[in-house]
Structure formats: C-alpha cells, structure tokens
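Here it is: the structure, laid out below.
Apart from one protein chain that is not included, each protein chain of the complex appears where it belongs.
Right, subunit A next:
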Amino acid sequence: MFAGFTAPRQSVRPSRMETVLSISGLGKTYKSGHQALVGVDLDIAKGEIFALLGPNGAGKTTLISIVCGIVTASSGTVTVAGHDHSRDYRAARSMIGLVPQELHTDSFETVIATVSFSRGLFGKARNPAFIEQLLRDLSLWDKRDSKIMELSGGMKRRVMIAKALSHEPEILFLDEPTAGVDVELRRDMWNMVRGLRERGVTIILTTHYIEEAEEMADRVGVISKGQLILVEEKHALIKKLGRKTLTLNLAEPLDAIPGELADWRLELAGEGHELVYEFDSQAEATGVPSLLRRMSDIGIGFKDLHTKQSSLEDIFVGLVHETSSKQNGAEQAA
C-alpha cells in the first residue's frame, strides 16, 4: 500500500542545502549477535530539524551513539562537516552535543560546576558569561549552586541539555528528549529547539511520540529493526501517505453494507449507525461525491458526517507493521 515510499535512497539526500552530517552503510552487530543497525544511509542538512522515529529497540540510540563516538560501528562511515568521525574524531566530536535518553549525572556536583566541566571536556576556554546565559535560558540560573541530586527529574533533564550545549555545538542530538517530561518542560524544550535552529544549529532528535515529530521536524526518518525504512519531508510525507476517513452518521442503522455500495471500501461501525469510508485524499477521484450520490439514490440518509486526516502516527504504525510482516513473510519463505 505504501510501495514506492519504502525505498529510502531516492529521498535520503537533501538536495538544496549543505550537508553537515553524512552517514553511509552504517551497520552494528553486537557481540550477542543482535543486529542493531543494517546498512543505514542518511544525510542531514545544515540547520534542519530531523526526527528519527521508531519503536523501542529499533536502533535509534545505537545510531546516535555511533555518531557521537560512544559505540563503535561494525561497518560504514560517518562524516561530520567533512571530518571522518573516527580518523578525525576531535574535529568531528567538537561539533556535536548529545543529550542522552537517561539522566546520567554526577549527583554531588553543582549545576554550574558540571556544566563548566562539560565545556572544559570539549576543549573550550572558560566563558562564564556564556555559561550564565545558557543557565538563564534553561531556567537553571537560580539553581546553579544546587547539587544535582537535589533537583527534580525535569531540572536534571535541563542540566543534561545545558551540558550538551556548553561547548556551543553545531549539531545537537536529543535522544528521547521529552520521555517522561511534563507538559511545561516539553513546551520549553520545543521552544528551545526552535531557538537553536534560528541560530543555525542542526538538530537530530529521536522520539516515539509522533506529535513531537509532527510539531517540530522538517524531515522525518522511520527506523525499524535497524533499517531506515523511510526518509521524507514531513509535509510531503503526510501528504503522500495521508489517508482520510469519512464517517457518516446514518439516519437508520444498517445490518449490512448494501450491494449497491460494493464499489467503495466501506465499513460499518457503531452497531450499524456509522458508515466509514477510507480514501486517498491525494487521488484524482476520491470517490466521496459519487458515494454520496449513490447513497441518496438508494435512499440511505445520514444525519452528520466528518472527515479525518491520518496523522503521522497512523502512517508510522502502518509502515512499521508493513515492514515487520514483510520480514516475517521473507523469513517464512526462506
């Protein structure tokens, strides 16, 4: 059903803009034999916000960890602004900031000490004014002398972000930035991401909250079982894969769909009170007007109707299901 959009190579390369991160043929097989990544190719344009979607265990964190130098790849190459990330690791890593998924902190350190530490670790000269501004931006300035263990989970998350931004990276990785985060912090985080983008920072975030990708990303990549199964502009994706459903609230309930309506893919719902029609909103003929005409011809009346555009979530679930059933099929065939 989604054939044509599952082949990533056509749309992987952003055309117009300068590439800041280039991943090719990246693979990772853990000692246990688990294949976390299989031949991933991906180019990220400078200044874009890229959302990597996928279910738990799909390989999102492995991908990020390899790019950041925490995990060694089994195969493939990564270049950051032209610097090979293993041969020229200093130049490559200097450009990258990482906010990991877990809250890894030094409990006994103060906020300002741990953030200044991160800046030093990345070889940057001390800059108290910059650190102050950073902590103010993240609402951490008042807590600068607090020990990290005294902070709430949300505050710790902010500290992790401050650490990642302390060396003024040009690429920021956010691994599940809003997992277990309250609404306020999530909104702050989105604002922060937009602010960073305005300054030209490239942002790559992983999430399994579709709304996050829908809200923020320029492009979306879907990863499943270690394979990048789709990379697409967000709007194009929704448009291309977007399906709509039309729901008609019937005047009289139906026991079965009448034979006269067999040409449309219809379903009965709500104990026969609702007629649901799924259609492709991009198609030349959606079938909606003809359906309504035919219904009036055969005397089926309706009280109300509404249509719904499928969200990224529906698309995502559809894609992931499709790949896993394909893989299962292939395995069975073999």
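In this section, a residue touches a chain if its C-beta (ideal position, glycine included) is under 8 Å from a C-beta of that chain, and two chains touch if they have at least 3 such contacts; residues count from 1.
Note that contacts and distances are computed from a predicted model.
Per its UniProt entry, the chain excluded from the display bears the name "Transport permease protein", taken from "Transport permease protein", "Acyl-CoA dehydrogenase", "Molybdopterin-containing oxidoreductase family membrane subunit" or "ABC transporter ATP-binding protein".
The missing chain, though absent from the display, is touched by one residue of A:D84, A:E102 or A:E211; that residue is A:E102.
For subunit A, the residues touching the absent chain in the complete assembly are 30-31, 68-72, 89-94, 96, 98, 100, 102, 104-109, 113, 117-125, 163.
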